[in-house]
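Yeah, one chain of the complex is gone here, protein chain that is, but the others are all in their spots.
To keep things simple, chains are lettered A and B as they appear, and every chain counts its residues starting from 1.
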Amino acid sequence: MSDTAIAERAGIGASVTGRNGGGFGGNGNGSGGNSGASHTPQRAYVTGMVIALSGIAMFFMALISAAVVRRGSPSGDWRPLIVSGWLARILWLNTLVLLGSSATMLHARSRARAGDETGFRQWWIVTSALGVCFLAGQLLAWRQLVAAGLYLATNPSSSFFYLITAAHGVHLAGGIIALLVVAFRPARRMARGTPVEIASMYWHAMDAIWMFLFFFLISGGRS
Amino acid sequence: MSSSPQPVHAPPRAPIGFFRRYIFSTDHKVIGLQYYFLSLVAVTVGVVLSLLMRFHLVWPRAHMPFVSGGVMRPEQYLALMTMHGTIMVFFVLTTAPLGAFGNYFLPIQIGAPDMAFPRLNMMSFWLTLVAFGCMLSAFVVRGGAPISGWTAYPPLSGLGSITGPGEGMGQTMWIVSIGIFCFASLLASINFISTTIEMRAPGMHLMRMPLTVWAWFVTAVMSLLAFGALLAALIMLVLDRSAGTSFFIPYGLVVNGELQVGRSGGWPLLWEHLFWFFGHPEVYIAILPGMGITSHIISNFSRKPVFGYRAMAGTLCAIGFLGFLLWGHHMFVSGMNPYSSLAFSALTLSIGVPSAVKTFNWLGTMWGGKIHFDTPMLFSIGFISFFVTGGLSGIFLAQPALDNMLHATYYVVAHFHLVMAVAAIFGIFSATYYWFPKMFGKMMNDTLGKLHFWLTFVGAYCIFMPMHFVGLYGGIRRYSDFTGADYLVALRPLHMFMTIAAFATAAAQLIFFYNFFKSLASGAKAPENPWRGTTLEWATASPPPIDNFAGHFPHVFRGPYEYSVPGAREDFSPQHLPPSEVAGTAEGAPNV
Partner (left out) sequence: MQFFPAFLRDASRRASLARPNSRMRGSDATALLLFISLIVFVGITVYLFATGYYAPPPPITPVGLQVDHQYALTLYATGAIFILAQLGLGFAVFRFRDRGKPARFIRGNTGLEITWMLATAAIFLGLGALGTKAWSETRFQPSAAGAIKVEVTEEQFVYYFRYPGADGKFGRLDPALVSAPTGNPVGIDPNDPAGRDDIVVPTLTVPVNHPVELLIRSQDVIHNFFVRELRLQQDAVPGMVVPLHFTPDRIGRYNIMCTQLCGMGHYQMHSFLNVVSEAEYENFLAQALKQ
């Protein structure tokens, strides 16, 4: 029996068993699912995002571990950065803004589930705007630090502060770009589907990571 | 886990045009080949660097062409050594096993049409290529290539060119290159893991995956979790070098008579911890795919199932997991807390257990088999031999009391070269000879392959076994020559022997290159399944069509290593054939 015949037999056999969903088999014609050339199942994007977030989490864990080690170093030169109230206040405000953006994002998705495309899009853009506000607030914190004479290399505490907030800010900026890309897709496809889901996962993860980083920075005393 | 069918849509049109087809392709097969050819270039560069090193060690005052000044200076040796290690570890051993063969064969072996994220895959390759370009550029920037070793410990690497030549721009290019490489690896890991989880063909349960797929999967998970730490460390190193921070630079350094001001209590050991937290999993990333390939090929050519398939899959996972817990064994004499050394030592010795289990299982796979000695099998047998030798020298290094006398001697160099430079490379050769017919539709010349094997097998042992003795005697690594202390002169005969062996073995690799390219051009046409294998890559044409299976995606009916099943029609039962197709003759005896 020729190899192609065997394969064909297997294909036919398979399509008998693989009747539910998608479908594949000898004829290879598209049947169900999105049109377009992608063969990747939608849930793979969600899995991919979870994996990507694990890798990103390890990166932040490395930064935080380094900071913890440095903080406990016998050289004793760790000066807590958040001495006066103003830096703490700015950071608290930024944190609330970011939390708020997660809330607006959840609201946007609930609007989408209710079928309200316009509402979804509006709240989605509000989320992006709040993200931009967060970044602006971080930059403001940086400017205030510079005005107080605390630069990147001034002391270990300031070095880690700039490094950690910059690393998070870069990731968040990437998230904002992703949100805007999703925002300007055709309305018909916007509310549903995987891009919204994975962008939301990323955004909420950035928020959660910020909470973790923020509490580390805020508790900047001797360990 | 995944038993639901994959959606297949309109049959994809092959991309038209040379560029879309061969250069900017999203086809995992093309990307796999791109990685493979990149690693071929990288290994050539790496071997040439090592030959220059070996030459200098024996004839340090010899006049050398192309070297400015005519005679190689110590810092040039160190630059060669740094680049040799970096290029080999990153651009050969992390690229070829996973990036090349993993990309090419993971989707096919699980019955998928491509990776989960083809465009991300393409981006990973191009970033890796850019990283390689950056790395090579370190040779030509002012000051030359860095001299701090592939481990780049600060403050040597953290203060710029005042610590030595090459530590200026060269070190910066090195850091940029590896940083880009980190990013590329992270993207690639996402692809590998998602694809393995989500895109397996119906019937391809986890316990029916080939061990190569298991190995690539565990390797990708390790890659995902390790490269983040390296990226963090690199960013901090860049800031120390150019922004005056003190993550790793302590106070009060006096370099070349110059007091380094503006630094505060940074800790060089922080770099070591972060680097080795990445660095140890990295070496397992280099070897694990080779282990998967060895299991796969030993089974195929012994015509027997893998002995203890579940244990083989489990030990891959165990090595992956344990590999993250023992980075401190690189730091026994670093000034790290001596109590933690005991913990790291115990964990390091424990990882010898799954490795030993794998070795015994490979022997068990051959035991009672019907072994055919085609070239892929020879290299897999060689892999086992080198892995055993190299792994056992690790048992010495894992004990801190012995490490006190062996650390940073040639004993360590022997150990890691045997496992990485030889065993892992044998895994790559094995995979090349095995899968060449599938990838290119042509057969390689088996006689030349056998010749290549024998010369490399003998040659590699000649190069690396004497290094144990050099190390025991007190030969220190990373020395550019042996004029520094009297007793080292006695080692010259050993070094001479190793250098000659190195040149001879390198020359033998020309046989491989000749065979490879000649067969590519005019090898005999390869059948679909020249090795009579059971896994899914042998169920499609050589080379496979654009979507891997010409629309006839397989359904999997059995495990991956059903060889010589009693009562089967043939001595192999392919995974994709329904039971009726593999059932034997009326007498029930397999027709061999």
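One rule holds for everything that comes next: a residue touches a chain if its C-beta (ideal position, glycine included) is under 8 Å from a C-beta of that chain, and two chains touch if they have at least 3 such contacts.
Nothing here was measured: the structure is a model prediction, and the numbers come from that model.
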What are the shown chains that the left-out chain touches? B
Of B:444, B:463 or B:556, the residue that touches the missing chain is B:444
Option from B:50, B:171, B:245 or B:302 whose C-beta touches the chain left out: B:302
Tell me which of B:186, B:378 or B:546 is the one touching the absent chain. B:378
Across B:55, B:126, B:153 or B:183, the one contacting the chain not displayed is B:153
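The rule is short, and it goes like this: only the chains that are shown with their structure count from here on.
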At what distance in angstrom does the C-alpha mean of chain B lie from that of chain A? 31
Please name which positions on chain A make contact with chain B in the complex. 3, 6-11, 13-14, 17-18, 20-41, 43-45, 47-48, 51-52, 54-63, 65-66, 69-70, 73, 75-77, 152-153, 155-156, 159, 163, 167
Chain B residues within the chain A interface of the complex: 4-12, 112-114, 116-117, 186, 189-191, 193-195, 197-199, 202, 224-229, 231-233, 235-236, 239, 243-247, 250-251, 262, 264-267, 270, 273-274, 277, 528-529, 539-540, 547, 549-555, 576-578, 581
